[in-house]
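Report on the structure given below.
Only one protein chain is missing from this complex, and each of the others stays in its spot.
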C-alpha cells in the first residue's frame, strides 16, 4: 500500500487515488501553434524510468484534488508531493542520478 | 435557478429514503451487555447544499457566509457549526452546508453567497446520512476505512472525505463520545448500510427510528 501525502488531507492510502499519468508531460499551451509532432509527443511518448518519477494522482475518493507526486518507481517510496503548480525536486534528483 | 429561489407553494410529499425498504428499527447482532455497541440513526430530510468559492473569492465568501449564517467556513479536514447550520470542508474551496430544513438553506446561500463569488449546488437528495454512535463505532468504521479515527488524529469536528467499504463517503466526527455522521452517495446507500450492519454485528447494533 503506497501512502500518498495529499496536500489537503494528509497521508492517505493509494486506493483513494487514481493514477493520472506522467507529470513531466506538459500539454501544448497554444494548441494552434502546436505541430503534429508536439501532439504526438504529448499524447503518446512516455519514459519508463527506474527511480524518481514525477506523476499525477487524483484524490478521487477524497478531496478530488490532483496531487503531484514524486515517487521512486523501484521502491514505491513517495519522495515528495504537492499541488500541480508546485515545483518538486525532480530535476535535482535527475541530475544526481 | 428559479426552482429554489421561488419556494414552491404546494405542499410537498414526504421525502423518501433509499433505505425505506431495508430499515426496520430494532436491535440486531450479538447481544451486548450494557447495550448495543453501535446505534444507527437516519438523518433524513436535511438540506445538504454544496458551496464552492470561485477563483479568488474564498475570503469574500467566508465573510458573506459569516455574516448571513454566523458560521466560519472551516479549513481542510474540519467541520464547524453555527446556529442551525453545520459546514463540512469537502475539498479545496468546497464545503457542504447542512441544516434541518427544505430549500431554506439553499435560498439563503443563493442570496448571501452567490454575490460574493459562491457557487451553490443543492445536493440534499444525493446524499444519505447515517449517524453512528456508541462504544464500538470507531472499530466498525475502521473495518472499512483507512483513515485514522483515533481521537489524537481525528478529534471532534474532524472531517474526512474517504472510502468506507470501497464507497466514497464523508465522515464527520461529531461532539459526544463516538458519534460520527457518515454521508454516503444515495445510490450506494443500501450497500453501505449492509456493510455497516455486518461490521457492527459482533458488537450488537440498534437501528433507531
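Letters A and B mark the chains as written, and numbering starts fresh at 1 in each.
Just so it is clear, a residue touches a chain if its C-beta (ideal position, glycine included) is under 8 Å from a C-beta of that chain, and two chains touch if they have at least 3 such contacts.
The criterion applied here is as follows: contacts and distances are computed from a predicted model.
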item	value
Protein name as given in UniProt for the chain not displayed, "Octopine transport system permease protein OccM", "Nitrate transporter", "Sarcosine oxidase subunit alpha" or "Multisubunit sodium/proton antiporter MrpB subunit"	"Sarcosine oxidase subunit alpha"
Touching residue (missing chain; options B:116, B:167 or B:207)	B:167
Contact partner of the left-out chain, one of B:11, B:83 or B:176	B:11
Residues of subunit B (touch criterion as defined above) contacting the omitted chain	1-4, 8-13, 15-18, 20-21, 29-30, 45, 50, 52, 54-55, 93-94, 119, 121-127, 139, 142-146, 148, 150, 152-153, 165-167, 185-192, 194-195, 198-199, 201-202
Residues of subunit A in contact with the chain not shown	1-3, 13, 18, 20, 27-28, 31-32, 34, 36, 38-40, 42-44, 56, 58, 60, 64-66, 75-78, 84-85
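What we mean here is this: only the chains that are shown with their structure count from here on.
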item	value
Centre-of-Cα separation between subunit B and subunit A, whole angstrom	32
Touching residues (chain side subunit B, partner subunit A) in the complex	76-77, 90-92, 94, 146-147, 160-163, 168
Residue ranges of subunit A touching subunit B (in the complex, touch as defined)	1, 8-10, 12-13, 15-16, 61-65
